[in-house]
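Here the complex is missing a single protein chain, while all its other protein chains stay put.
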Amino acid sequence: MTTANILAIADQQQAVAAVLFYIFAGISAISALGVVISRNIVRTAVFLLFTLVGVAGLYFLLNAEFLAAVQLVVYAGGTLILIIFGVMLTSKSPFSRFEPKAVEVVIAISVASVIFFALVLAITRTKFAVNPTDFTAYPIDKLGQTLLGDFLVPFEIVSVLLLVVMIGAAYLAKGRRREAD
Amino acid sequence: MTSSLLAVQLADPRLAWAPVVLLIIIAVGFAVTNVAVSILIGPKRSGKVKETTYESGMVPIGDTRRRFNVRFYIVAMIFLVIDVDIIFFYPWATIFAPYVQKMPDKSGALLIEMIVFVGLLLLAYVYAWGKGVFRWD
Partner (left out) sequence: MNLFEVMWPELIVIGTACVLFLLGVLPMPGARRASAALALISLLGTFVLLVYYLMFRWPGDTLHDSSNALRIWYFAHYIKILATGIGVMFVLMSWPTNKDATGNSALDFTQDGGEFFGLMLLSIAGVMLVASANDMILLFLGIELAAIPTYVMVSISRPLPVAQEAGVKYFFLGAMAAAVMLFGFSYLYGTTGTTNLTEIARQFSDRRTAVGSINALPLSTWQMLAVIMLICGFAFKLAAVPLHFYAGDVYQGAATPVTALLSFVPKASGLVALIKILYVIGGGMWIIPAPIGKLLWILAVLTMSVGNVLGLLQNNVKRTLAYSSIAHSGYLLTGIAVIASPQTGFVQQDALQAVLFYLAAYGIMNAGAFGVLMMLPSRHPKAATSAETFDDIAGQGRNHVVLGLAMAVCCFSLIGLPLTVGFFGKLFLIRVQLRGEDYWLVIITVINAAISAAYYLRIVASMFLRATSEAYPHAPAPVGVERTAPAPASFPLVLAVGLSVFGTLILGIIPPLTETVFTTAQTASSLEPTSIPNATQASALAR
């Protein structure tokens, strides 16, 4: 295999990665727009699903497989289900519609555009310390070693936090026991 | 020069996911093709029975647009907490087996670390149990 050949293959890979990036980014962006524009709350939730899946795809492309799995399991799998549950449990009609006032739309757009321009400005002006295309940066086993080595204390504290969350949820769901109980 | 380029080429682990991408493409393509083809060439007839909701052959009762029992909420909550827990199991599981094989003396500590993690979660379970969250009354 000649150097030119290998270079061509590397180029091809780059091109494929770029195409996939635009596909995933497009899915995310268009669905995110759908989340905002759709007035039906269940449709909003489904659009959110595609946004989250698109972001998971981007994580895969960045070689962050663990993060992608987290994104799929926790966000696309867990949080979204919670949102649907929230709709089912609270609303009298789950297919209720949002009817935002014109003023609210204007406020929301202006806030969003301020944040958008701040982010664009920040991205274009900043040089990042971490190279996002470093393929070999964090394989999953190294992540495991870091998590259970250097980050052991945060790791255990996370479980304490989960404990609090679960106790809070159990308490709030069950409510106060009556005196007679 | 050549060797380093080779290393770059072979080190790209994203290539390992190519079959998965292919599978997704095939799956999505299959579904889209089926729907599209049946819309294009299938017969279009409509009727009262055909427009009812499909409930696996049963006659649908009532409306789905109603409020669900709040008890489902705790199911969702517990699911989510376990979900997050599984995420933390994943990296641990990837290193535990190699540790047991190569460094058995260190694997004990690794196991205890996970037991503490799971133990705290178990505590939440015991609490929820004692509180009667799992009772369906």
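The chains carry the letters A and B, assigned in the order they are written, with residues numbered from 1 in each.
Definition applied: contacts are C-beta pairs under 8 Å (C-beta built on N, C-alpha and C of every residue); 3 or more make two chains touch, one makes a residue touch a chain.
Small disclaimer: the values here were computed from a predicted structure and weren't measured.
Undergrad: Which candidate, A:Val35, A:Val73 or A:Val165, sits in contact with the chain we can't see?
TA: A:Val165
Undergrad: Hey, which subunit A residues sit against the chain that's not shown?
TA: The list for subunit A reads 118-119, 121-123, 125-130, 149-154, 157-158, 160-161, 163-165, 167-168, 171-172, 176-179, 181.
Undergrad: Just the residue numbers, please: which parts of subunit B touch the chain that's not shown?
TA: Interface residues of subunit B facing the absent chain: 120, 123-124, 126-127, 129-131.
As a working rule, only the chains that are shown with their structure count from here on.
Undergrad: Spell out the residues on subunit A that touch subunit B in their complex, using ranges where they run on.
TA: Going through subunit A, the ones touching subunit B are 1, 3, 6-7, 9-10, 13, 17, 20, 60-61, 63, 66, 69-70, 73-74, 77-79, 81-82, 85, 88-95, 135-136, 139-141, 143-145, 147-148, 152, 155-156, 158-160, 162-163, 165-167, 169-171, 173-174.
Undergrad: In the complex, go through subunit B and note every residue touching subunit A.
TA: On the subunit B side, the touching residues are 1-2, 5-6, 8-9, 11-15, 17, 21, 64-74, 76-81, 83-88, 90-95, 98, 110, 113, 116-118, 120-121, 123-125, 127-128, 131-133.
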